[in-house]
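Below is a structure I'd like to ask you about.
A single protein chain has been omitted from the complex, and every remaining protein chain is retained in its original position.
When the chains are written out, they are named A and B in that same order, and each has its own residue count from 1.
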Amino acid sequence: MRHIAHLRIGPAAFRIGSHWRAPIAALEDLYRDYPKPEIPDFNVHLFAARPWRRYLRPAVHIGGDFTIPDAAPLPLAQGLLAAEMGMNLQMALAQRRYLLLHASAVERDGKAVLMTGISGAGKSTLAALLMARGWRLMGDEFVLIDPRTGAAHAFPRLISLKNQAIAVAQAAHPQGRFGPLLAGTPKGDIRHLVPDARAIAAMAEPASPSLILFPRFGFDTAERPVLPSEAFVRLTQASTNYVHLAEPGFDALTRLVQSVPARAIDYPDTEVGIALVEALA
Amino acid sequence: MNPGWRLATILRDPSASLAFSPEEWTELLAVARAEQMAGTLAHRLHGLALPDRIKRLVEDAIASTEQVRLAALWEAEMARRALAPLGVPVVLLKGTAFAAAGLSPSAGRNIGDLDILVPLESLGEVEAALIAAGWEWVKPDPYDDAYYRRWMHELPPLIHRERDRMIDVHHTILPLTARITPDAAGLIAASEPLENGLCILSRPDILVHAVAHLLADGDLAGGMRNLWDFHCLVRDGGTEGLLERARHHGLAREMARALRLSHALYGTEVPLEYQRLGLADRLYLRRLTARDGWGRQTRRPLRMAFYVRSHWLRMPPAMLARHLWTKYRKGYRPVG
Partner (left out) sequence: MGREMTVLYRAAAPETLRIVPLDALTLIYHRASGITHVVDAPVPELLEALTPAPQTLDQLLAALTERYDLLDADPAALAIRLDELVQAGLVERL
C-alpha cells in the first residue's frame, strides 16, 4: 500500500492504506485535528482488483481485516466514501470491546441522547443540527456502550449527509468544514461535515445515556413512550455485535433499557424534530 | 523476515514480540487476523508485559473466541439432540472436536461451520433428521448439488433456519474423486465417545485428518492455522504410531510432509528424519506464509499453482477442466 493514513475516532484506531493518493489526501485533510495512533485496532485497504485498474477506469475495492464478500467497488472520485465505508465495516463486523449501536448521539451536561432508526430516519441530520445548537456531537452513525460501566462512548467520525440534508446542514453550519460533494453514490449525493472542535477535543469522554429516541422523518408530529421490551428488541436489531458480546452484551442492553426512558417520535420537518428532541431531553 | 513467517516465530516464542516496533505489531495483528489466528495469537501473548494497546486487543480477541467456542459447542449439542434418536455414531471433526474434547489447539481457535462424520449408510437418515430439526439446504444450485452428491465427501452444506449456522455432514475425510481413499469405516470404528454421546476421532486419526485437510484437500489457504493444530497435537502426544496409521489411510507421504513443515515453521519436536526439508517443502512453506504487512496474500502465481494442484489432487484432469470451466462461468475466483 503506497499511501497510508493513521487516525483515531473515539476509542477506535485505524490504519488506512490505498493504491491511490486522493482518498488518503482527503482523509488527512478532513481528519487533520484527530489523533494519529501508532498501533491501529483495524486496518482498511482501498485497492485495485487488477493492476491496470489503478489507472484505467479506476475502481476502488474496499478491503480490510474484516470484509464482506461481493462488496461492490466505487469509482475513484468516491474514494473518501470507500474509506469511510471501510472503517464502518471494521467497526460493524469486529468491534468487541463495546456494544455497538447503530445510532447517532449528542451530549449535554454529561448526559447522552441516543437516536436510532432505519436509514432515512434523519439521525445524522438531527445530530448535525443539534451540534449547531450547542450539543456535543458524539457520533452520527455508531454509539458505543461499555458493558463494564454502562457509559456511552463517542465515535465522532465525519458526519455523512445525504441529498436534501446537505443544504440543511450547510445553512446551520455556515462556518462548517465540509468535504467534497460526492455525487451519484449508491446512496445518492453525499457530503461530509467535520465534527466541530469541541466534539473532537472531547471524543475520549464518555457520557451517561439519559434518553433513547426512535425518530421517524416525514410523518405528522407524534410521540409515544416505548416499552423496555420493545426498546430491547429494536436495539438488538440496531446492533451488529450484540450476539458476539454474549452475556456482557445482554447485561449492558438490559441495564440500558431498564434504566433509560425510550420514546418514539415522528416529525414532519427538521425544525419540529429538533424541538421535540430538546423538549424531551 | 516476511510477515507470515514473523507470525509463526511469535507463535513459537511469544516473548520475541516484546522488542517489536509499532509497525511490527501492526503487521503481526493484521496477518494473524487474515490467517484466522487472532485468538490463537492472543492466547499465546496473554500474560506478557504488553503495550496497553496490545493488551486491550488481546483481551478483546480472547473474549471473542470464547463466544465462538460457546456457539460452536451449542451447534454440536443441537445436532446431537436431532440425531440421538437414530442411534448412529456422530463424530465431531476439526475445531468443534478440539473444543468439545478440550484439546490444546482449541485455545483461541476460530471455529466456523460444524463438521461431523457419520457412516455412509446412515447418510440418508441423518439428512432427513437434520431437515426435520430445522436445517435447510443453502441456496439450491443444480450443478453444485449434483456435484456434491456425486463426487464430494460430504452432503451439500445445510444451514439452520433459526440459528443461521452451517453444518457439513461428511461420510469420509477426502472427496471421492481424490486418488487417496482413506478408510472411512475405520475412522468411525476407532472413534472415541465423549460424555455427551458424541464422538471424536482417535488421536492418530485426528492427526491423519488434519494432514488430509491440510495437504491433500485444499489449496493451502488457511494452512498456517491447520498446521498449528497439527503442531499442538504432536507437541501434546508425540509422533508414535502416526506414520503407521497414516499409511493405513494412504496418507503416509502427507503425514511425513506435515511433520517436516511443522518442525520448520513451528519448531515441533520430531524425529531426526523429519528435520530436513526438500525443495517441494520449501515451496509449501513459501505458500503457507505468503502474506504482506496488511494480511493480503502475496505470490499470486504460486497460489494459482497450488489451487490447480489442489483440484488435481481431487479430480481426474477431464473432470477438473469441466469443473473449473463451470466455476469460472459463474464468476468464482480461487482465492479472496
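Simple rule for what comes next: contacts are C-beta pairs under 8 Å (C-beta built on N, C-alpha and C of every residue); 3 or more make two chains touch, one makes a residue touch a chain.
Keep in mind that what you see is a predicted model, and the values were worked out from it rather than measured.
In the entire assembly, the chain absent from the figure touches the shown chains A, B. Per the touch definition above, the residue from A:Met1, A:Ile62, A:Ala152 or A:Val257 contacting the chain not shown is A:Val257. Only one residue from B:Leu28, B:Ala42, B:Met78 or B:Met224 touches the chain missing from this view: B:Met78. The chain not displayed touches subunit A at residues 227-229, 232-233, 236, 242-243, 246-247, 250, 254, 257-258.
Within the complete assembly, residues 67, 70-71, 74, 77-78, 81, 132-134, 162-163 of subunit B touch the chain that is not shown.
By definition in this document, only the chains that are shown with their structure count from here on.
Subunit A and subunit B have Cα centroids lying 37 Å from one another. Touching subunit B in their complex are the following residues of subunit A: 1, 13, 15, 17, 37-41, 43, 45, 47, 63, 65-67, 69, 96-97, 243-246, 248. Residues 22, 25-26, 29-30, 33-34, 51, 53-54, 56-57, 59-61, 63-64, 66-67, 70, 294-296, 336 of subunit B touch subunit A in their complex.
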